[in-house]
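Can you read through this structure? Questions will come right after.
All protein chains of the complex are present and in place, except for one that has been dropped.
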Amino acid sequence: MTDVALPPHRSRTRDVLGVLSKNRLAIVGLVVLLLLGVVALFGEWLAPHSPTRTNIPNRLEPPSLTHPFGTDELGRDILSRVLVAARVSLQVGFIAVGLSLAVGVTIGLVAGYYGRFVDTALMRFMDMVFAFPAILLAIAILAVLGPGIRNAMIAIGIVYTPIFARVTRGSVLSVREEDYVRASRSVGASGPRIIVRHVLPNVMGPIIVQTSLSLAFAILSEAALSFLGLGVQPPDPAWGRMLAEARGFVRVAWWMGVFPGLAIVVTVMAFNLLGDGLRDALDPRQKSVIESRGHLL
Amino acid sequence: MSTGDVVLSVRDLRVTFGTARGPARVVEGVSYDLHAGETLAIVGESGSGKSVSTLALTRLIPEPPGRVEGEVVLAGQDLLTLPPGALRKVRGRRIGMIFQDPMTSLNPVLTVGRQVTEGLEHHLGLSEKDARRRARELLDLVGIPDPERRLGEYPHQLSGGMRQRVMIAIGLACEPEVLVADEATTALDVTIQAQIVELVQRLQAELGMAVIWITHDLGVVAGIADRVLVMYGGRVLEEAAADDLYADTRHPYTAGLLASLPVVGEAGRRLVSITGLPPDPVDLPPGCVFHPRCPHRDDPRCATELPPLREVAPGHRVACFYELPAEARR
Partner (left out) sequence: MTAGGGEPLLAVEDLQVWFPIKGNGVLRRTAGHVRAVDGVSFTIARGETLGLVGESGCGKTTTGLAILRLLEPTGGRVRFDGDDVTGMGRRRLRALRRRMAMVFQDPYSSLDPRLSVGAIVSEPLDVHRLHTGRAARKARVGELLELVGLRPELRDRYPHELSGGQRQRVGVARALAVEPDLIVCDEPIAALDVSIQAQVLNLLDDLQDELDLTYLFIAHDLAAVQHVSDRIAVMYLGRVVEVADRARLAAEPAHPYTRALLSAVPIPDPPRERARRRIILEGDLPSPADPPSGCNFRTRCPEVFEPCPRVDPALQEVGRGTGGVPHEVACHLHGVTGTPAEAGRAYS
């Protein structure tokens, strides 16, 4: 009977963070998102003016020291509105994506692990949902449920469910064939136990990446729905809504549209950069040459 | 075994990889001479440096993070000082390679024909037609039935044994002076392994090339090698003619490996295992690389001094301070 000195303790999470920290763009994305988080939480306090108080004499003022982003057609401070709207956008994004994450991942796990007709039935249904153009489907759902921020979250959640189901199922199909799943069956573990304990943790990588990319899409969708008047209702500020209101003033007050637009672009970019970075960091092929000892040596 | 002139001479070969934890010394001062027509086996476990030491001969190692030092003299020319262009002319042309896994070493989207003719057209400048004719001859030589049809097929359409034969055909295409077979039979079943071993031996006799056979399997080596290098932790621990290595083992590591092998017809004997694990190339032990696992590390020098390779019998060299008693030498 033998045993040797333990190798130094190395955690996988730290490996992933190590690779991620070397990806400069992903770090930029992460920092921007952290700032956005702060803005979302403390928007009201950070805002120099009230986001909803109208001030008709000051309407359509170009950017200045008192109003760095200018004012809109009712004299409201655009910087304040952009800051406060961050909360709504992120909130809609997170809740909608949380919804599609929960439903989609569950469907993907069940379909992928049990296979056969369970798989066929669930995934064909997902394909049907997926077949509609995303924004049209969301509009259709809102037409049924009625406009409003809560329904917008539900609609966006439904629209992005199939992506999670697909991504999850794809990974489950390969994990299902791993020996450790078979080993777990060989000791008598039940299907649900195996799914929760072995399959789910091992398919988290692609799901995390998909979550970050979907957040970007969900925020865009919310902007689009609010632009169409189906999401956030006035007078609450929302980036999409502000864009819609700016439509009639493009020629006279460019700042009305540019700043909320930039907010959307920056947010979406940040999520995408982080998502790409996570994808690279979670990919085991990123491991350095020497760590695959025995393979090359 | 009759052996001819020295075709390849390796002196103090060192390979280092830069890693996040510091330099990994994967090959540490390997030297040997390879004679024409000879089969040299390099035996070792994973991590012993056996594969890297041969990849380094033609610098088939990513640099950086790798770094190759020493001398590799092929027909009077030091390969390690050659510019990349000249080195490419050596690879495949004068030193052929066969790798372990024929599934990943063959390109799945190219036909067998394209892969065999590639070297012929590139190195020998044959026309497409001549290369194709030669490829057919090569497949025939390595015992692939119906070569004309096989040339048009893709790797996945062939069995494991057939793919390994294709690999050998590619390795032999330019009639190299040296053929390196890196675990060439490890992925194959024993009956197929026997076919491949016989094939390489026959081709070696016909073409008179020198073969470096890299393996972890002391059983396979016994049947094919003229001379054996035993590597461990990047170093050569023992070098001997094959018969001497098995009949007159001098290094405790070699003796341990042999004692740990189950042998057909010797069932019931308790296997003597080597305790512990192979060393980490980033953190090699001081002194003899094997001493932490060695049953005979009584000499105080074992833990502090590197034992030099010393000649204990003609052609038999050992890097160990300890004299293995005659009865322990099998």
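All chains are identified by letter, namely A and B, in their written order; residue positions are counted from 1 within each chain.
In the analysis below, contacts are C-beta pairs under 8 Å (C-beta built on N, C-alpha and C of every residue); 3 or more make two chains touch, one makes a residue touch a chain.
Everything numeric here is computed off the predicted structure, so don't read it as measured data.
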Among B:G256, B:G287 or B:P307, residue touching the chain not depicted: B:G256
Sole residue of B:G70, B:G171, B:P278 or B:P307 that reaches the chain not shown, by the stated touch rule: B:P278
Residues in subunit B touching the chain absent from view: 45-46, 159-162, 189-195, 198, 216-223, 225, 242-243, 246-247, 256-267, 270-275, 277-278
Absent chain, residues of subunit A that touch it: 1-4, 6-7, 9-12, 178-180, 182-190, 193, 197-198, 201-202, 294
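Note that in this section only the chains that are shown with their structure count from here on.
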Intercentroid distance (Cα basis), subunit B paired with subunit A, Å: 51
